[in-house]
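With one protein chain withheld, the remaining protein chains of the complex are depicted in position.
Take a look at subunit A:
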Amino acid sequence: MGDLPPYPPLDPTTYDLIIVGTGVSESILAAAASSSGSSVLHLDPNPFYGSHFASLSLPDLTTFLHSNSLPPPPPPPPPPSHDPSDFLSVDLVNRSLYSSVEITTFESSILDDERYSRRFNVDLCGPRVLFCADESINLMLKSGSNNYVEFKSVDASFVGGDSSGELRSVPDSRAAIFRDKSLGLQEKNLLMKFFKVVQAHLAAASSTEIDETAVTITDEDMESPFVEFLAKMCLPPKIKSIILYGIAMLDYDQDNAETCGNLLKTKEGVARLALYITSIGRFSNALGALIYPIYGQGEIPQAFCRRAAVKGCIYVLRMPITALLLDKETGDYKGVRLATGQEIFSQKLILDPCITVGLESMSSLTDQQKETVRVLVPKAISSKERVARGICIIRSSVKADVSNALVVYPPKSLFPEQLAAIRVLQLGSGLAVCPADMHVLYLSTVCDNDDQGKAALLSAMSTLIKPQVPENLQSESVVENDPAEAKPTVLWRALYVQELVKGEFGGSISSASSPDGNLNYNEIVKSAVELYEQLIGGEELFKEEKTPEEENDAGAENED
């Protein structure tokens, strides 16, 4: 960060809101605030949009992970000599969001060969997809940022890890249940009946007329654990597992209250199914429930940023901030000092989740000042706030004839100690994320600690791909189940564990969310919307942007 090119001073120097970091929640807030007429300065220390949600080339991804996982760099250079005496300057430090980063290249041509190296758009926050009926899609349609992204369908979703070793497609619709080869007739019947009950419940819930005859799920059932409701519907374990982990996309073993923490209630489960059901067929050109943006997930924050820019938000990339400026008297937030040394002022500040106040700086602050910067103080990290992620570049596909697919391994399906579901997303060149003969495979699982998470991911990898022993590296001894199987070969692999940080409102200074362990953006969008309401007041996001009619016409641009 020392090699910053000379940068002309920013003008104006005062804004309603300064946002640092271009992740999804920061970008939504930038677009929402600029749309409502606030002046916004949106900064990012990186040379690309998206921060922790970016899609990068392999070298850039490697660099980003390494630079964000090193122990915090030494305190930045002391403030410039012309220290303005008006403000108290509080130095900021980067905390590392990533740990145990392990990047292995099995075939060096992937990095060296000009044909390949720049043709990757690899997500930092993968595996991640959008449901057609997601709140994030609604928000994009509402804000008009959908004009900057194109989506394609994820062709299939599978549940893996049953005894046969086969990937079973998720029977998520009547047609899919009918076509399914692995379900028995009774199972098909029970599953479809269950879907009908859920659909009838949703229809009754959404209709304005009160229909006494409508079959709904009782209030008592709605408050009971979802697993119990599934059992009440006579669903056999195999189907329960498909619904819980392949459709409702749950992480923890719902049959084990101990490891799961709190069991999902039926009403939450039904809400998740509702999302899935309403996703199917929302857009006529989307085949299933899931879609993925062409050129990678990094397109999503970028689309909101473009929308914000149209509404007058000012963007500066490659611009870290080094310090906060607080009022000496009151301890109130006043502004920030850029890496160029320029001081910029604003009413409010929103920061990337990895920007914190160093402990040594904290000691010298008054209580009032501490209160202002409280959201920037790193808190003790509880055990369940990590997600292990893996990225594999593979040759050929994990499932013949399918390019873009989601695979879920429910808890305990790969090995008895497997705590949480492992989700795997394979994407192909059709989504412009990799060269034509390859696929990108994303894996993730929530975990208590790095070793546990990585072990789970390696186990999933070993079932899906042929291990390659790197020339110079001692790899873990992975036992191949069936050497005869035509499994894809891995060319490049990254494994890392990411800390989960939730956005927090702190008055004048707030922090945004890091990527979470979920498949979609719903939690992140929800917290961004909450933060917006707290910052700006009860005003609705993007309320004036579009009439409902236009919204329908727009749809998600979805080419297939």
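FYI, contacts are C-beta pairs under 8 Å (C-beta built on N, C-alpha and C of every residue); 3 or more make two chains touch, one makes a residue touch a chain; residues count from 1.
Just so it is clear, contacts and distances are computed from a predicted model.
Comparing "DNA-directed RNA polymerase III subunit RPC3", "Geranylgeranyl transferase type-2 subunit alpha", "NADH:ubiquinone oxidoreductase complex assembly factor 5" or "Mitotic spindle checkpoint protein MAD2" against the UniProt entry of the hidden chain yields the protein name "Geranylgeranyl transferase type-2 subunit alpha". Among A:185, A:400, A:436 or A:486, only A:185 touches the chain that is left out of the view. The missing chain, though absent from the display, is touched by one residue of A:10, A:111, A:177 or A:316; that residue is A:177. With the whole complex as reference, residues 174-175, 177-179, 185-186, 188-190, 192-193 of subunit A touch the missing chain.
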